Every structure is written in C-alpha cells, then in structure tokens.
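Complex shown without one protein chain; remaining protein chains in place.
Just so it is clear, A, B, C, D, E, F and G label the chains in written order, and each chain counts residues from 1 on its own.
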Amino acid sequence: MDSSHLTRLLSDLRSGKRTVKQVERLLAAPPAESLSFATIDHHRGIRQGFPEVIFCEGKTPAQVAGIAARIARAGNVVFGTRASRSHFAAVKRKIRSARYNPVARTISAREDRVTPRGTGTILVVTAGTSDIPVAEEALETARIMGNLTDSLFDVGVAGIHRILSQSDKLRSASVIIVVAGMEGALASVVGGLVDVPVIAVPTSIGYGANFQGISALLGMLNSCAAGVTVVNIDNGFGAGFAASLINRRRTANA
Amino acid sequence: MDSSHLTRLLSDLRSGKRTVKQVERLLAAPPAESLSFATIDHHRGIRQGFPEVIFCEGKTPAQVAGIAARIARAGNVVFGTRASRSHFAAVKRKIRSARYNPVARTISAREDRVTPRGTGTILVVTAGTSDIPVAEEALETARIMGNLTDSLFDVGVAGIHRILSQSDKLRSASVIIVVAGMEGALASVVGGLVDVPVIAVPTSIGYGANFQGISALLGMLNSCAAGVTVVNIDNGFGAGFAASLINRRRTANA
Amino acid sequence: MDSSHLTRLLSDLRSGKRTVKQVERLLAAPPAESLSFATIDHHRGIRQGFPEVIFCEGKTPAQVAGIAARIARAGNVVFGTRASRSHFAAVKRKIRSARYNPVARTISAREDRVTPRGTGTILVVTAGTSDIPVAEEALETARIMGNLTDSLFDVGVAGIHRILSQSDKLRSASVIIVVAGMEGALASVVGGLVDVPVIAVPTSIGYGANFQGISALLGMLNSCAAGVTVVNIDNGFGAGFAASLINRRRTANA
Amino acid sequence: MDSSHLTRLLSDLRSGKRTVKQVERLLAAPPAESLSFATIDHHRGIRQGFPEVIFCEGKTPAQVAGIAARIARAGNVVFGTRASRSHFAAVKRKIRSARYNPVARTISAREDRVTPRGTGTILVVTAGTSDIPVAEEALETARIMGNLTDSLFDVGVAGIHRILSQSDKLRSASVIIVVAGMEGALASVVGGLVDVPVIAVPTSIGYGANFQGISALLGMLNSCAAGVTVVNIDNGFGAGFAASLINRRRTANA
Amino acid sequence: MDSSHLTRLLSDLRSGKRTVKQVERLLAAPPAESLSFATIDHHRGIRQGFPEVIFCEGKTPAQVAGIAARIARAGNVVFGTRASRSHFAAVKRKIRSARYNPVARTISAREDRVTPRGTGTILVVTAGTSDIPVAEEALETARIMGNLTDSLFDVGVAGIHRILSQSDKLRSASVIIVVAGMEGALASVVGGLVDVPVIAVPTSIGYGANFQGISALLGMLNSCAAGVTVVNIDNGFGAGFAASLINRRRTANA
Amino acid sequence: MDSSHLTRLLSDLRSGKRTVKQVERLLAAPPAESLSFATIDHHRGIRQGFPEVIFCEGKTPAQVAGIAARIARAGNVVFGTRASRSHFAAVKRKIRSARYNPVARTISAREDRVTPRGTGTILVVTAGTSDIPVAEEALETARIMGNLTDSLFDVGVAGIHRILSQSDKLRSASVIIVVAGMEGALASVVGGLVDVPVIAVPTSIGYGANFQGISALLGMLNSCAAGVTVVNIDNGFGAGFAASLINRRRTANA
Amino acid sequence: MDSSHLTRLLSDLRSGKRTVKQVERLLAAPPAESLSFATIDHHRGIRQGFPEVIFCEGKTPAQVAGIAARIARAGNVVFGTRASRSHFAAVKRKIRSARYNPVARTISAREDRVTPRGTGTILVVTAGTSDIPVAEEALETARIMGNLTDSLFDVGVAGIHRILSQSDKLRSASVIIVVAGMEGALASVVGGLVDVPVIAVPTSIGYGANFQGISALLGMLNSCAAGVTVVNIDNGFGAGFAASLINRRRTANA
Partner (left out) sequence: MDSSHLTRLLSDLRSGKRTVKQVERLLAAPPAESLSFATIDHHRGIRQGFPEVIFCEGKTPAQVAGIAARIARAGNVVFGTRASRSHFAAVKRKIRSARYNPVARTISAREDRVTPRGTGTILVVTAGTSDIPVAEEALETARIMGNLTDSLFDVGVAGIHRILSQSDKLRSASVIIVVAGMEGALASVVGGLVDVPVIAVPTSIGYGANFQGISALLGMLNSCAAGVTVVNIDNGFGAGFAASLINRRRTANA
C-alpha cells in the first residue's frame, strides 16, 4: 500500500464506496508478515512509494506464489522480476489476473491498483536488439509504477546517425534509460546530448573481454558525460524504479 | 551559456540592460573553440543545462587557466574539479574572483552567473568523517548549479540510530546523495527508508579488501534497496550534477 | 571421537555398560586410516572437538559412502556437506539411520552420538529468502555439534524495521550468524546492534556486479562494524562450525 | 561508556565515591554528539560493549583530537588506530595521558577506564617478523578491551617444527589470532591443531602475485581447517575486537 | 622419436634386428607433418626428450585420432590428455592397443616405446580425495615418460599428522608433486620439510572465493617455502612432464 | 551498399543493364530502417565500406532472418556471425542462396555482391588446432569483403621451426592475423619477423589461469614486438574486418 | 638499418657518394651486438622496417646511452620512448644531435636517416586534453618512421558535435589513431564514421573504476564498431608503429 493508495482508501470509505469492515481489514495488516521463508514488508509502499517487489530468481515457485498471494491480499499491486514460466504458473493458480511478459520475464497482477504518477515520459533506449529483454524489464517496471513510457531500440553508436536523428525524442523525455552492452558508449553520447537525468544499464551482451557486462559497466561508470548514473548489470528493474522516483513531481509539503 | 541564461540575455537586450554589441559578442562565440590543447564546448550549457566543467587532474596549471579564461570570456560560470592549489593559483591570476575550496578541491568563478533552480533540497549524507571531501565536491557542484543543499556527516550504519533519528530530514529532501566507503551499506539503508531518488557515491576510504573503493562500489551496485543509482568511485561531482538535473525535473513548477 | 565422547566411553566401561572388548575395539582405531582414495583423520574429534566432516562435492557417491562407513565404525557422528541425493543414497545403503536435508544438502548419521554443548543459542539470520539453503547448512552444523539454535529469515536492510524489531532476539543470542548476498549490508547493521560475536556468510545470491558473491564478501570484510568475522562465500558449514567453537567457549560453565 | 562501566558509576554514586552532579553530567551526554565533521556515537559502549574507536587514517590531526576529546569527556576509554605521529601529537595536546605504540600505530588514553573482561588468554601468532605491526594492533586492541594476551612471532609453516613445538601454548589459549601474509597457510595449520576459535588476519606482506594481501586473504577464506574465520587484510584491530567479544563469558541473564 | 630411441634404432640396424628399409622409413619422416588442421611436430622427441602430446580438449574426435595415427606411424609413443570417452573411441578405432584412464582422462598407446629414464621416484601427493583426477594425470604422464612413481592421497594440512608421519617417503623421493585445491597450503608444508624439488599443482577444487583454483594458485606462488615451483591450475600433465625432466640424470656430454 | 557498389549501379544504368526504376528502388532505401526490434543501418556500406553485419548471438532466429531479409532487399551482401544452425535455418527460409560455415559459425548470402578488393593476401595463422574456428571466422570475413586469403594452422611456438620455416609466406602477406590461445606468444614471434601489420586475436582456448582467454589477451597487448594490434577475445570477425580495411589501403593501386 | 636504407647505401657506393670502406664498415655490423646488459638487434630494420627502439623505463641512463651510441654507430635512426630527462642528458652527451620531446617523453637522434615512407596522413585524435602526452608519443613515432601526420585534440563524445564537424578530416586520413581514457567511447564513434583502419589507444586518464585505463581498454576491445584494433594502455608508440606499417604502400614484389 503506498500513500496515495491510502488516501484513496479513506476517501472511498468517506464516500461510501467501501465499508468500514473492508477498510479495517486492509489496514489491519501488520507492517511485516512472517512466513516460514519470508518476512513480507507490507509498509514498503508507504515508505518507498511502491509495494515490495518479488525477485523470483533463487526462490521456488511455491515461495513466489505464497508471497504474491499475501501481497495481493493486503490490497497491493503484485510485481515479480526474473520470473520463469514455472514461477508464473504457480502465481497464476493463486491470482487469476496475473500476466506474464516472457521477454521481460516479469509477472504483474492487480494492475488496477496502479496509480498514475509520472508527469513526463520515461524513454528507454537500447544500443542493440539483444539488449531488448533488459529494456522490457525497465519498461514494465516504469509502467506498473504509473508512468508513461516510450522506446528507441537498436540505435548504438556504430551508426551514430540513428541516435542523432532522434534528438527531439531524447530531449522531450523526462528521464532517459540507456541500455547497452559491449562498450556501453551510447550512455556517454546520449548523456552529452540532453539536459535530463540519464540512467545507464550495462548489459551482459557481448563476449570475451566483455566479461558478462563489466566492460559496459566500467564504461558507464567512467562516462565523460556528466549527469549519468548507473545501476547493476542487466538491472532493468532498478533503472525503471529509479526513473519512476525521478519522474514523480515532488509533493507540495515536502 | 545555458538556455535560461540565453533567455536572460535576450530580455536584457529588450529592456535595454545590455547593448546589441554586447549581446552580439557573447552570441558570436562559436559552439566549439579550439586551443592547441583543448576544444572548448561553448554550447554545452544550452545542450546540458550547465557549461563545460574543467576536470583539472592531468592538465597543467597553464592549460586549466587557459580554458577557464575562455569559458569566463564566453559569459559562463567557471567550475573546476580535482584542482590542486597550483591549478587554482594559475586561474586566480586570470580571474580575480576565483574561489578555491581546499577540501572539495574545486575552483569556482563567475558565481554571479549561477541561476537558482527549483525549491527542493539536495541532501548529502556521509557514512564517515573521511568521506567529507567527496561530499564537499558534490555540495559545491549542486550549489554552483543553483540548488539548495543540506548535509548529514558521519552517520554510518555501525551506529544506526544516527541515521534513523534523521528520517524527517531524509524524507523531506528532493534528492539524496549518499557518500560512503568501506562496505557502502549506508546507501541501502537510506534507500530503504525514503521515496526520493538516491544517488550513491562509493569512496576509496578503507583499506585491504576495500581495493580503493571497489567494495563500496560493488555494494552500492548490488543494493537490495530499489531506487539507488551509482556513480564512479569518489565522483562527488558526477553525483552533484545528476542530482541537480533530477532536482530541476522534480521541482520544475514548485 | 571427541574428548567428551572418550570420557563417556571410559565411564561406560567402569559402570559395566560396555565390555572391555567393545571399548578396546573403538580405541584401537589408528589416528589415520588409509583407503585407496582417502586418509581418514580419526583423531580429529580429540584435536578439534568434532570428528572429520565429509565435503561431498567432487567425490563419487562410492567414495563418500566408504568414508562415512569408516567414520561410523570408529564410533563417530557422521556429517556430510554439499551432498547430492545420489551421495545420500549411497550412504543410506551403508548406514540405515542416515538422514538427508535437501535444502541444506547435508547428510547426518549416528546423531545419537551428538554431545549437547553449552546453554547459549546460535542465532542464524538471513537477508532474503534465497539465502535460506546456506543458513540451513549452518543450522544443521550447529545442531549436530550439540548447540541450541534459532533463526530469523528474510530481514534484509531494505526494510530495516524487520531487523530492528527483533533486537531482543539478537541481543540474547550467544553467537549470531548473518547470511546475506547482494551487498551484504545486514552484517554491518547487526554487528552495530549487538555485543556478541557475529560471523558473516556472504552468499552467491544476486546477479551482474555481484560476481557470485564477491560483492557480499567484500562488503562483509570491509564492515564498518567491529566484531564481525567472515567465512567463505556460501560456507554455511564453516560458520556453523566456528559458531559452535565460540559458543562452547562463551558458555562453558553456564 | 559500556554497560559494566554504567554499573560501576551507579555503585560509585551509591557508595559516595561520586556526587550526583558528577554522575549526572556523565549520563547527560546524548547518544550521539554532532561536530561539524563527525557524529560521535556515545552509546556504542552500551550497545557493543566498547566505546567508539577512532579510525585515524583519512582524518586530519585536528579532527582526531576533537573526537578523542569528546570521547574522553564522556568518561570513555579513548582508542585510535592507523594513527600517525602527527595524529598522536594533536591528541596528546588535548589529553596528557595519551600513549602511542609506534609499531601498532595506535593511540590509547584513559586506560584507567579499561574493565578486565576476558576469562582466558588471547594468543596472537605471526608467520613472520614483518607481520608484527598487524599483530601489535590486535594485541593493543585486546588489552584495552580488558583481556590477557600472549604472542608467538615468526613461526610460519616453512619450518613447521616452530609451531608444532608450541602446541601446548596453542591449546591452552581461549582464542587464537593468526596473522600471516604470503600464502597464509599458518591459519590452516593452526586451525587443524586446536579446538578453540581461530581468527585469521591476512597481511599485505609479500610481493608479486601476493597482490597486497589477496593471496593470504583467499588462502584463509578457503582454509581446509574448519573453525577459522577471517577479517580484512591488515585488520589487526578487527581481529582483536572480535577475539575480545568471544573471550567474554556470556552474562547470566542472556 | 626421442634421442634415446634414435640410438636404439641405429643399434637395431647394426645388430640386424631391423632392416635398412625399416629404419629408412622411420627416419624419412619430415620434422613437421601438415594435416589440414594440424602441423605435427615429429622432431619434438629429439628436441624435448618426448614426442608431441595431444591436448584433446577443443579438438574433434576425428582430429585427435588423425593426429594420434600420424604420431604412431612415425614410431612414437602416443599420449593424449583431457580426453573424453569419445576421443578415446575414435583413437581406439585407429590404434588397437590404445588404453584409457577415465580418472586421469588420458589416452596412451604404443607404450612399448616408453624408455625407462628416471633414476629416482616421482612422488605425487594430494591434499584431498577430490584432487585425485589431477594427480592421476601427473602419474600417467610421469609413467609414460619412463619414471617410477608413488603416491600419497588425502593428506592435507587440516590433519597435519597425516603428512608428518610420511616424512620418510617424502624425503626419499627424487621429485615431489603436490596437488591441492582450496588454499593450497600443503605445498608450503611439504616444501619446508624436504630438500628435493617440489612442483605444486593448484586445483580448481573448492568453491566461493576459491575462484576455480585461483586461491590455491596464489597460495602456491606465494609459498613461504623456497624450492617450490608452480604450474597452471589442474595441469597435472605439466607437473608430470617437468618432474620427468628433473628426474632424468644429465647425460655425460652435457 | 558500399561506394564501389554505388558506382557500379550507376554505370549499369548508363550502359542499360538496369532500368531507371530498378536503380530508383535500390537508392530509395532510407539510411536507417526501423523494425520493432532493430534499426538497420543501410548506409553503413557507404560510410564504412561494408554493409551492416548481423551479430546473431542473443537474437532470436526470427529477428536474424528479418534483418537479413531487409539487408538483402536493399541490394547488399548479407553476413552473419556467431550464428547457430537454427539462425541459419530461419535465414535459409527467406534467402535461398544462404550458405552456412559450421566451423566459423557464419551465414553468408548474396555473395555475388562481393567486390574484389586489392591484390594483397590476408594470411591467417593459428597456434593450435583448437584455434581454427576463430580463424575460420576471420577468413570468411576477409573473403566476403573481397580479399584473397591464405592460412597456416597449428604452428605455435612450442615447435618454433614450424613457423620459422614459413617465413617467406609470412613476409609476402599484406596483413597477418595471428590467432592464439594459452599464452598467445605466437603474435610476438610473428610480429618480430615481419614488416607488415599484424592483428592478434586471443582465443579462449586453454584452462585454469587462462581465464577464458585473458592470458592470451594480456600477452598480446604486452607484446614486445612493435606493430601488433589486438582485437577482442575470439573476435575473428573483428580481425578479418580490420585486416580488410588495411589491405585496401595498402594495395589500393596495386 | 632498414631495407630502403640498404638500397640507398648501395646506390651511394655505385654513384661514388660513399667509399667502399665506408659501406663495408656499415655492413660489417653483426646482426646482434652484445653489451654486458643488452643484445642489440641490428637487423631489426631489415626485418621489421625500422631499427630497434629503446624502451627507456627500467634502464639506467648509462644503459640507454650505451645502446643509443651503438645504434647510431651502426648508421641507424635512434629513437627512445618513456625517457626521463636524465636518460636524455646521458644520450645527449654521446650524440650531440639528440632531441627530447618532454610531453611525449621521447628521444630522437640521427633524424637525417628518416626515410619518407607513408603515402597518406596518419591522424591522431584525442578525447581530452590529458590524453595529449600519449598522442604526442604516437605522433613522434609516426614522424620518425617517415609519415605525414595531423591531429585533433579534445574532441570527446560528451560534446559530439566537436568530432562530427571534423568528419572530412577523419575521412581523408589514411589511418586514424584514437587516444582516449575514461570510457574510451570515442573509438567506437570514430570507428563507425570512417572506412579507414582505426587504432585505439586506451589511456590511464580517469579515476576510481577507471582502474588506470582498464575501463577504456575494455571499452575499446568491445567496440561495437568494426575495424577498430587496440594496443596496450598508454602505448602511443605501439599505435604509431602499427599505423606506420599500415600506411606504407605494399612493395611491388611482395
């Protein structure tokens, strides 16, 4: 439950859309709920602006489904990353409305709970075709957090006219996520063209001295263009999340 | 020259504060000016929202002073990082008003050109006392880019009540920069407490298996808290710059 | 055979529970027994306080079973780590009472030989759900070495109230084992909250710049909290073993 | 102020050794005190059993002296590590009784506040003569935390009779700290000989593929002897601190 | 063809055991023979004292068999390392007498050509049971090069009496090969006990911060015992080959 | 479309071999064509002298076939690297004339479009048999870019007469590509023997401290022979491409 | 002595410009000359097209001067790299005409022996001002090997119009050397714009995760632009040498 959702809940009560019982049940959830294998952080939405996200890798399908069900029951949007098809199948059995994006490898459910938040567009740019799965993870994340999104795929610097010809799109975005493997040079070029925050996501695309994404990671950390920040290799989710926080207008009382 | 400065210039002409001649001379500057050792990017302000910044390390004092003089002559704010005292002395001889921050190792000049930006505060937090020079670089950068700033020093996780007791300050910031060496855990803890963008700066503080900041860098890249992005080791400037772009975006109408 | 077991053996003889023949046979075992592929260290129990443990990875099921049988015949507790199901099957054929923990991947047999040690509790804490297999290995090790154990799973620093709300449990433990992947920050936070020894176990959970556990390993080695020592990546056994030695020491008369 | 010190303070009040005023002043110290460059954690003694220790490297002499003075004023033992002679000189000007160990590079003051704690002896063993400075840091730490200590220097495995001939000393210790550079093999040999906790400290002694201590660090993390835990390269302080926590008998109510 | 074999060939001719034709055919082989995928070095035996050895990994079974057939036809011993069962099957089809050691993963053929060379015994020692495959590769290499061999398996330093009790065997060897994974400490201990050359072979046995053998490799390179030289990780062949060269008595005319 | 192809197209029009319509259609292609997953760079031939090459790894067969069809339709040579058999099958369905080299793992199509370039020969040399796949990738690349090629396989430095006996072939080449794994020493030896440009390709052949080609990569970057440049590990394509550009330059009028 | 120089020498004899004695003396030099500390390779010019170059780092001034004198006496151009002022002083005492370039840190002498070779221009491009010393080393090398040179300094990708506006200069060069630190992205951008060979030189300029040039090295090795080859970090000499070999037109008889 995030704070905007809390407001809506109380308004619903006021206006009679929900009964006291219903709201009570939703609010009664303790801040953390202990399963035998997990301690679910139900107040994360209030603290961080978005409920706990399930990192599925390394968890069994039963564990993922168990956590997802608890989050849904607490009235929150469900979002899982690095999910396999068998993770999804287990969740689907518990939550009918769950949806799977096989390229992004994300599970989404209770999307009716998504609160539109962003005020501008989050643009996701990739250097190559092989970077698309990571870009899709970022796009799914940005969308479920209530943002408008756009994308430009396969515009790496080896053919620099491809990105230069899109400078209008670049400059009109609110935040830009650059997803690139190999040497990751696209982040520096984009970073030098715009005055909006750029989040760079190195990918493990490449081979040899690429070292599963280290070359792109180091390239992006050492970007000669100011204003570029970096997330972990292949971490489309992290980029999408950070971009969403940036894209939210600060609230008046802050 | 950045775009807001351009607007001001033209208004000044309109209102008679400046003559056609004066404005002409300022606008006549070509987008890039070639010295024998540098190609100064005079349009960076328009493109990126802040004029070219001089990275002094590896340049001779004469080179730094030469570049600074050209930037000043083009009517721009002058800002130099990683500057030694001898870099500063050379600049000072050319630009009387230059100021040196020996902790941050920055040179600032023509600060009257600074354009105040937004109403949000950029908060810089350090894990230890030894991280302060990097934090100061971030603070100087944020200030010269027109932002309000605040700071919390030496609040690392070994005594976690120090940061927990400051959660109001944390949550009211517009962007937070976390500067930490050793294991860099402070970024994860802060990232988990707030709903604003967090930029993590690993520092080379530590010894042994710290590897000049790699331990903090890896810790921050692998942060379990979503919404944390990372810049290069000891790169206070990069963090300050990115935070400024974010703060503009988030508080544009505020 | 460990030294407490030796005492019991001699007492049993005295009281008539065992015959001279029986005790003779058990004591006649040479300090090291040579198979074609192994040199079993039968005096390790006397020297180190616990008999030789079988590291199963890289050994054939036949080799593991052969070693286990020899250890059991010498009157010792049998304990194997990194065991696959086929390792277990081979041991089971030789020792009926053998038990397998598929999460911890441990084989235990002759658990009647376990000597209860001390009154303090070894507490095992994990940052996430995916760290549980390593935690289970530590718990199995601590238990077979005669210790009381307790656990707290999935209380990582991204939701720091989860660990802060458990500070009583933390402070009443005799030794704490912190199991965490990603940036491993939980070790520093726990280390800063308690005055008991903390053993940190980095796990290979994570991806990208996690480098199969290096990020957590470096984070823990560089912990800003004093009193934290570290074992190898994913080495739940090593942590459980060291914790047992510490727990004996600290609660010897208790 | 640690908890045993608190008890003594209150007893002193009771018995008339201190006045209400005096005790009041000592207790009135807030849990954290903010200087412009540091946030001193005055409750660390109560939480961790020993007051905040000053890591001097990267701090100016003035900063170190400022922090030391505050800690002393709060009635605590002062202890600084990685201290240069100029750090010491600055502290000495503020605290007359300060003492410097030039081999260990530690500053100690208010040693009258040391509370005897340990119940056994902490034994520090080095592989070579060059490892002595790190060993001395561990010894100073253990002593100021109230422990009995002993040492064995230059008993590396190249002449293994040197350590084997000392097995009585090894086995009678309560905790053993093994300090070694190069390949760090001494930790494994000692770990295999005893049933007490062994803390291994890799040192940066060596050259070439030693990589400033990485060879010893990896060797110790991969020790084939169970019961060995590891601290950061050259971290004598960390080893001494952890050994002290282990050496304390658990208190009755735990 | 090695030089001793050449001597024998000419003696055979003299004594009538072989015809001129036969010897002619064997000597007519050019120093290097080109296949489409390989350039076989037929003079390696004369130059290096042993014919070309086939490193099978990365070659197809057909390529390995083709090379083996050419070497056999030139009258040389055939030896292949890192061979899979399918490599062996292909060789077996061409050379009936070929033999496979599935633990060492070596193929041997024309072993009647082996010339007894060594004057002492090459002793191969392993730290653990899992190191045996690498040890077997060394043993097969030493034997096919005409040496007497002996072995001691699973005598790692965690139970140091296992190796100390074998000091007679150690000191009577002519060359010792120490095969160890994890921290590789056994090489230092053995190196300190004997006055014969010690060749250390790091193995990839271990996990986590073992990094597939790097910990053992670094440990051995940094051995505090003089007289230890090192070969590549898991390179039993290289150790066996070097040991064979050492074990040969220098010829009179050298 | 490369520039020589453009010339031919216009000549064909002039001479009546092609109609205005046909040429019009070929020239009408925009410089970049956007698919949903790729932005094809149709002007790369004019800019770089060779049309866009498809790096197949990480792309689905459908994506590869889609891109290949677009390139073919634009009248360009089609070339794909790191292609699996299923990539090839998908392309084959769209372009009948496509050819697959299973050793090099390349797909070639529309080879009638290849423009013969220069009279110099590109010589590809390998240290071992296992390096041949990388060499084949370089050879396929050089041939499809219109060059004459030659090769020498398995002439590594362990039998140095193999390469020394080929010095005529070496010295008569226009460019030499040296493909080697393990320590990569062949590049230095060849580089010291000739006065033509040498491009070194490290391969991932080897094991242990080879680290998937790093040993060869570092060896080649540190070559004591001047005139050696290096490409990424296993990057036969990059070497073949660079060699083609060099060969054009060096034999432009020849 | 290189081969063109040999031709000239013989022509000079023919035409009477030199006496038989003079030529005899020059040709009498053995292919390698042994000093106590060096074995000078006098035939390198014939083999490699340029005489032996002195890498001064790690040699004493006396050694450098001794080698330089021998090379000069053999009638060859003298060229030293990584030379300090004291190296130069020692050479200057032996060879009056010696010249020092303090930025490039090169020593040149007997420049009258330089044979014009190149047929086009070698263009050296740098990303920043701090990269100029490495660029100067490349330029000095290219010039002493007889090439025309040109340069573009400080045109990094953060202000991409600086390099795009120079595309004519880029496309008219015969070979391009790109010198860049930080992320090294300039190599990819230039490589994508031209159809001439590009040699990339990573520099150690940067800090933090730059790791003394590794970030630029990896970026360049992983360049997404084909046709880019790489030399060692800061190796301006190697780039200049390779570019010179490329720039020479192949001789007719090759």
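Please note the rule applied: a residue touches a chain if its C-beta (ideal position, glycine included) is under 8 Å from a C-beta of that chain, and two chains touch if they have at least 3 such contacts.
On a predicted model such as this, the values are computed, not experimentally measured, just so you know.
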Contacts of the hidden chain among displayed chains: D, E, F, G
Selected residue (touches chain absent from view) among F:80, F:146, F:159 or F:236: F:159
Residue numbers in subunit F that touch the chain omitted from display: 127-128, 156-160, 164, 182-185, 188-189, 191-193, 206, 208-211, 214-216, 218-226
Positions on subunit D where the hidden chain makes contact: 128-130, 132, 152-155, 158-159, 161-162, 165, 205, 207-210
Absent chain, residues of subunit G that touch it: 31-32, 36-41, 43-44, 47, 52, 55, 57-59, 63, 67, 82, 202, 204, 212-214, 217, 232-235
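One rule holds for everything that comes next: only the chains that are shown with their structure count from here on.
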Partner chains shared by subunit B and subunit G (touch criterion as defined above): A
Chain separated most widely from subunit C, comparing mean CA positions: G
Option in A-G, F-G or B-D whose residue-number contact pairs overlap B-G by over half: B-D
Centre-to-centre distance between subunit C and subunit A (centres being mean Cα positions), rounded to whole Å: 39
Centre-of-Cα separation between subunit F and subunit D, whole angstrom: 61
Multi-partner residues of subunit A (at least 2 other chains): 47, 128, 158-159, 192-193, 208-210, 214, 217, 221-222, 225-226, 232-233
Touch-based graph of the chains, sorted into line, ring, star, complete or other: other
Chain-chain contacts as defined at top: A-B, A-C, A-F, A-G, B-C, B-D, B-G, C-D, C-E, D-E, E-F, F-G
